[in-house]
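Only one protein chain is missing; all other protein chains are in place.
Let's look at chain A:
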Amino acid sequence: MDKIFRVNMTDLTTKIEEVPAAWAGLGGRGLTSTIVAAEVPPTCHALSPENKLVFAPGLLTGTAAANSGRLSAGAKSPLTGGIKESNAGGTAAQMLAKLGIKAIIIEGAPKTGAWYNLAVSANGVTINEEKELLGLGNFAVIDAVETRLGKKTGVLTIGPAGELKMTAANISVKDPDSKIRSHGRGGLGAVMGSKQIKFISIDSEGAKAVTIADPEKFKTAARAFSKALLDHPVSGEGLPTYGTNVLVNILNEAGGLPTKNFTVGQFEGHDKISGETMHDTIVARGGKPKHGCHAGCIIQCSQVYHDKEGKYVTSGFEYETIWGLGADCCIDNLDDIARADNLMDDIGIDSIETAVMFGVAMEAGILKWGDSKEMLRLLTDEIAKGTALGRVLGGGAASVGRTYGVTRVPVVKNQGIPAYDPRSVKGIGITYATSTMGADHTSGYTIATNILNVGGYVDPLKKDGQVELSRNLQIATAAVDSTGMCIFVAFPALDIPECLPALIDMINARFGIALTGDDVNNLGKYILKTEREFNQKAGLTNVHDRLPDFFKTEPVAPHNAVWDFTDEEIDEFWNF
C-alpha cells in the first residue's frame, strides 16, 4: 500500500505514515494542494519553518499509461504569496510511485546553518549533512550524485538560486539523459533552500511496478489512450516535429506574440527563433528534434539542441523561454537563447520568470534591448553569484519593476505573464487573472481554442465565451494535473471522443473504482476551490484577480487591442 513519507527538518527526524482515507483518491496537484491547504498556515512566511514542501506523483504515475510520468511539487509560494503546484517530467515521479510513496512532506527548518541532503528509498528517508556540493550548479550536482550513488539514482536538486532563496528559483529533476527538467514556477527552489536541502536522491532498487486492480481493463484503456495521442495531429505530429516552439510564428501571425516587454504583438526577428528554424538547425547539427522528458512519453515534444560544433547546449528548449528571451527582449539569436536556457537550468532559476524579468530589466535600462551577451553575463556574474543586482534580478519581473520604478510590469500576483498577449488573446487573460497560481498559461490553456482551433474556436479578440472557456479548461486541467499526465494530453482529449473516457478507465482499472466523467469534473472543481480558499486566507482576494493597468490603457499592435473586461466580468469566473 502507498505511504506518506514525512521529513521534519527542525528535529531531523523522519517517519512513514499511513495515507489518511481522505487522501486515498488523490494524486499529483490534487494531493499537494490538499496537503498544503490542510497543514500550512496560509499567512506564514513562505520561507519560514511553517511552510511545507510536498512532492506527489500522479494517480497513474508508475503504470504503463503513456505520458503519466509527471511529478507535482507544492508549497506556499514565496513569489505569489499563494498556494503553488508546479509539475515536471524527469525520472523522479515514476521512481517514487514504484516505491509506493504517495507523497513526501518536508516540514520545519534546521536551527543551525548546516545543509543536508535527503536519501529516499523503500526503507524511508535518511537525512545526511551535505558540505561538498554546496554552491554547485545543478548539472554538477547530478553528476556528483551519480558518482556517489550510481547512475540509476533519481535526483531532485536546487542550484545557487535556490540556496540563495531567490523567489524565481526552481527545483530541478534529473531526466532520462541525466539532464534537467524543472518544477519551474513560483519559487519552489527557494522553499527547498529554506529547508536547507541541497538535493534529494531516490533509490528505487527493488521497487516493483505499481499494482493494477484490473490489468485487462487497464491494458485496453491504455491502448485506446495511446492511439488517441498518436492520432491527433498536434500530439502525434506537430509537437514531436517542431516542439512547443512551433508557436512563435503562429502567435506572431495572430498578433499575440508579446514583444519588447509587451509593447507590440509581433516581432521582426520571429522566423530566426521559430520552431521551423530550430528544427532545421537541430537536424543540421546532429541534435535530436524529438525527445521525451520521461520514460513512456510518446509525444516527444522535447529536443536536444547542439551548438555549431555539434556539442550539447540544452534540451527541453520551450516556446515560452524562447519567446521571452527572444521576442520580449528583442533577441533574435537562437544560439544565445539556448546558452541562456542551459545557464538557467544550471543556476536553477525559472526560465519564464527570468525571461519576463529581462524584458522589464531592459525597460529599466539595466541592459540594452536585444543585448544577449550582457544577458548571459548577468546570469553568470550576477544572478549565479548572488550579487546585490543578481538578487534583484533573481527575484523576478516584479522585483526588478519595483526596484527600478518601471510601471509596465507584466505580472499577476507577482508572477510573470508568459508568451501570449492577453489583449489579443483574451481567453488566456482570464486564465492569467483568475488562476490560483498567479499568471500561468498551463492552468487553463485557452490558446488551444482561441488560436489553434483545438476543442472548437472562440474568437481571441472578442470577450464572448472567454470566461466560460477558461473556467472549463482550468477545472479540467486541475484534474489532469492530478493524474500525473502531461498537460498535452488535453489536445487529443478536446477533440477525440475516446480519449478522456480511456483516461478515466485507466484510473478506475488501476484502483478498482468507478469514477465517472462528472466525478473527474468535480475533482477539478474541488482542487480549484481548495486552492482559492487557501489564497483567500493568505490575503489574496478577487482584487488580485486582475491584470496590470497598462493592458487596459495601452493598445497593442497590430490589432490595437486592449484588455476590456470589467472586474465583475472577471469575477464571474468563480461562479461554479
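Side notes on the structure shown:
The working rule: a contact is a pair of C-beta atoms (placed from the backbone, for glycine too) under 8 Å apart; a residue touches a chain by one contact, two chains touch by 3 or more; residues count from 1.
Assume contacts and distances are computed from a predicted model.
When the listed names "Cytochrome C", "RNA polymerase sigma factor (Sigma-70 family)", "Spore germination protein" or "MoaD/ThiS family protein" are checked against UniProt, the chain not shown comes out as "MoaD/ThiS family protein". Interface note for the absent chain: among A:Leu71, A:Ile451 or A:Leu540, the touching residue is A:Ile451. Touching the chain that is not shown, out of A:Thr244, A:Thr321, A:Ser399 or A:Thr434: A:Thr244 (per the contact rule at the top). What chain A contributes to its contact with the hidden chain is residues 233-234, 237-239, 241-247, 249-250, 253-255, 271, 275-276, 301, 319-320, 441-442, 445, 447-448, 451-454, 457, 459-461, 487-488, 491, 558-559.
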